[in-house]
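Every protein chain but one is kept in place in this view of the complex.
Chain naming follows the written order as A, B and C, and within any one chain the residues start at number 1.
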Amino acid sequence: MFTLPHLKPIKSYKSIALLTSGGDSPGMNPAIRGVVRAALNSGIESVYGIQRGYSGLITADIHKLTSRSVTNIIQRGGTMLKSARCLEFKEPAIRAQAAQILRDKNIEALIVIGGDGSMAGAHLLTEETGIPVIGLPGTIDNDIPGSDDTIGFDTAVNTALDAIDKIRDTALSHERLFLVEVMGRNSGFIATQVGIACGAELVIVPEYAFDLHDLCVTLAQQRASGQGSSGIIVIAEGKDPGLTSRIAYQLEELGQDPKICILGHIQRGGSPSGHDRMLASCLGASAVHYLLAGFNDILVGVRQGTIVDIPLRKVISEKKILDRNIFDITTLLHK
Amino acid sequence: MFTLPHLKPIKSYKSIALLTSGGDSPGMNPAIRGVVRAALNSGIESVYGIQRGYSGLITADIHKLTSRSVTNIIQRGGTMLKSARCLEFKEPAIRAQAAQILRDKNIEALIVIGGDGSMAGAHLLTEETGIPVIGLPGTIDNDIPGSDDTIGFDTAVNTALDAIDKIRDTALSHERLFLVEVMGRNSGFIATQVGIACGAELVIVPEYAFDLHDLCVTLAQQRASGQGSSGIIVIAEGKDPGLTSRIAYQLEELGQDPKICILGHIQRGGSPSGHDRMLASCLGASAVHYLLAGFNDILVGVRQGTIVDIPLRKVISEKKILDRNIFDITTLLHK
Amino acid sequence: MFTLPHLKPIKSYKSIALLTSGGDSPGMNPAIRGVVRAALNSGIESVYGIQRGYSGLITADIHKLTSRSVTNIIQRGGTMLKSARCLEFKEPAIRAQAAQILRDKNIEALIVIGGDGSMAGAHLLTEETGIPVIGLPGTIDNDIPGSDDTIGFDTAVNTALDAIDKIRDTALSHERLFLVEVMGRNSGFIATQVGIACGAELVIVPEYAFDLHDLCVTLAQQRASGQGSSGIIVIAEGKDPGLTSRIAYQLEELGQDPKICILGHIQRGGSPSGHDRMLASCLGASAVHYLLAGFNDILVGVRQGTIVDIPLRKVISEKKILDRNIFDITTLLHK
Partner (left out) sequence: MFTLPHLKPIKSYKSIALLTSGGDSPGMNPAIRGVVRAALNSGIESVYGIQRGYSGLITADIHKLTSRSVTNIIQRGGTMLKSARCLEFKEPAIRAQAAQILRDKNIEALIVIGGDGSMAGAHLLTEETGIPVIGLPGTIDNDIPGSDDTIGFDTAVNTALDAIDKIRDTALSHERLFLVEVMGRNSGFIATQVGIACGAELVIVPEYAFDLHDLCVTLAQQRASGQGSSGIIVIAEGKDPGLTSRIAYQLEELGQDPKICILGHIQRGGSPSGHDRMLASCLGASAVHYLLAGFNDILVGVRQGTIVDIPLRKVISEKKILDRNIFDITTLLHK
């Protein structure tokens, strides 16, 4: 459960819009529901949903949402507003055009649910055009600086675990080593939490360097000495596409016969977990309350169990650190 | 993810024991694994598992655990040490006897995983006999004072939600009102989180009074006026066994045809969620670190995302408060 | 997988309608999709969906469905057409009126998805009014005479099992006996399949008599002799509401402490299983093919893995037998 911020409404808005942007994440729907219902129950007259993120904004694919529009979506994966990555929105001219579209529709503020790329667009939009913008952290990667948690992370971890629990059945039955690649191009949050929670033999993340050869030799020796005939190694995909295959190759060279599983896009979908529905509902409602309290150019996130505002400038300029002590839990508990 | 405490080992133990007590909760197994592995990897020579909580302690049903004993249990529901409620342990003489059994086996400290009742026993045991005791919050109810979270709560919420998502299919198909009773005899934490996360029409908890008649009249009126033909009302079981039936009866008197579902014991079982496995692993390891840092008579819990120690005296004398602001989210978002 | 019937189209229809009736069952949605898509791809120009079963028929709550209307419903529980029980449809005058409504809309045939009660209405409708009717077995109870399987049975069994697997965690941890009541007012198909599949100690069904006292004495003796400290007894709800409580009471009298779990409506909902989606898709498509082949007054079901037609007269006048040999598997394997 979260502690909610104490905010006094000092502004009033007649009409706001919201969009989901970037890779979809489970919990975007309850976040949409939270924004729409909180807005309508707080005196905002109209809430508009923009389709396909910034792409729909610049093509004016914008439709009114009612309280009923968001009925029965809290448990659905994906996003009812659809999402997209929009390269054009990197152009200042396009952002100016987007602002004009909002003004033409008398939309006074924008709520953006997405990852760090989406927040960069949001920050520039408000900086250049003055349209108030509030961001919400919608990404499974949990890599938003300033926020301990993001909408979708918990569900993605549970989905990966559910898959690994199944893989472990086969690993145990065949006494095999499995290399399981989870999402996380720039960060190892998913890999670390999944690795601890599945009891992995080893976790590999982009944040912490390792010597591939040494690592494979150690693994091969452990198995030769009878320690752990089966095993799961969790690998964050990283920026480097061939990492998992290279580890497999090295292990094969050392006489092992590892199997590769790439969990892929299943981690993005699925009904959001209880935690993510709660988080998304509270963040969605809070985004509206921050807006009415006069905030702008912020992301509404969570720190130490409390819902907080984080300047978008910070979100897009810093990098969230993976705590080494947490990462080391895997090593402490795996044997 | 959690912030781990910075603790310096100042004590050394050769032999410790652990037990699970009270109602079982999903995540007790990863907590056992965390304690056993962290202890063995921190220089403690022997870790003993006591069967059936305090019952097994007083009958000396105690067996050595190795690193291998706790292999492949991280994903299992229930507790490999079994659990029980033990009324005899309320007798000082019995506790003295228990202490003697531990001493006879050269067991120098005890880790107890359980709810508030179990912590009361743990506190008295150390107070009366001097045997160091560390508690871990193992209960689905999330009602341990001083700790924001307990092992099993997240899983129980997800299990209840999974059930309610299914019930909603039928509620929508038949345009029916369902009264869903979740666990929580003294507290509404499960009901509140489940209620928000399932998009309930209404949540009823022991903490906040309501007028049964008024409430039913309002519900009946809403439905008569066409607002929400289907609906889910989440009710914490409370101390009063007939509450859900009485609500149903009142609604029937008002011309409604509600259905009752009592989720019951399914909420206690099941493979622990990623969150609970992570929490249990970190708490299990931390319990050992607190012990080695010289702590005693504490519960190791979580506050604001950080693992902390809470005096057992506080745990057993206070009552954890359900935040009214969070509770009110249900009302804010349901329509 | 099923063997499909070889049918030659000899009739042509311009416009048909379908409805779902009685208790909803998981798989009704893929059945609707199967009917709609097969019809439109077989030359039928218009397919109408009737809301809320026969209730929507007599109030003319009827809307055109397109191929797109049934997109993305195959995995959804419940029924997009909603369902209801309609007592009025027992009146011949009401059925005549219903037929007139269909004729007024130029609807030439009706497909009814539901249980035996719904088939009774369908049979009378065609008998009295000449409107061709095809039934599909949509009920979790698997009690449709002539059909080995019904849409929703497999999902309901899996849902019940999933719940019992969780209950078993607690049963094992606490060495307790659980009485689990599953759906099945008139038949023990769910109880039997669930009982075998969960490894129940005992299964109680309406079809086979038992002496309550003897049974409880045996159970108590087994447990006293140390055989099976934990256990699951699966009980079909039966016609007699207090059965499960009475068993619990008798066991308590004999010194046992059983816990009761009533699984209830969760068994009706949830995303249909692979089997039920396949069954519903094949039956839905076959219903259209039987209609075009000139059949009327039949239920399209499954016998020995082959999709077959069963006269509605047979469906509503006979009773499906629970195979004693299968029922006895529980006893054979439980110890």
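As a convention for this text, a contact is a pair of C-beta atoms (placed from the backbone, for glycine too) under 8 Å apart; a residue touches a chain by one contact, two chains touch by 3 or more.
This is a predicted model, so every value here is computed, not measured.
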| item | value |
| --- | --- |
| Among the chains presented, those that the missing one touches | A, C |
| From A:46, A:159 or A:244, residue that would touch the chain that is not displayed | A:159 |
| Residue, one of A:168, A:275 or A:334, that touches the chain absent here | A:168 |
| Candidate in contact with the missing chain, chosen from C:130, C:199, C:242 or C:294 | C:199 |
| Touching the absent chain when the full complex is considered, from C:140, C:172 or C:219 | C:172 |
| Hidden partner interface residues of chain A, rising order | 20, 24, 26, 28, 52, 76-79, 82-84, 159, 163, 165-170, 172-175, 178, 259-262, 264-266, 268-270 |
| Those residues of chain C which, in the complete complex, touch the missing chain | 1-4, 30, 33-34, 37-38, 41, 67, 72, 74-75, 142, 148, 154, 157-158, 160-161, 165, 168, 172, 189, 192-194, 196-199, 271, 273-275, 277-278, 281-282, 285, 303-306, 323, 325-326, 329, 332-335 |
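The definition used in the following text is that only the chains that are shown with their structure count from here on.
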| item | value |
| --- | --- |
| Cα-centroid distance, chain A relative to chain B, in whole angstrom | 28 |
| Gap in Å, rounded to a whole number, between the CA centres of chain C and chain B | 37 |
| Where chain A touches two or more other chains at once, by residue number | none |
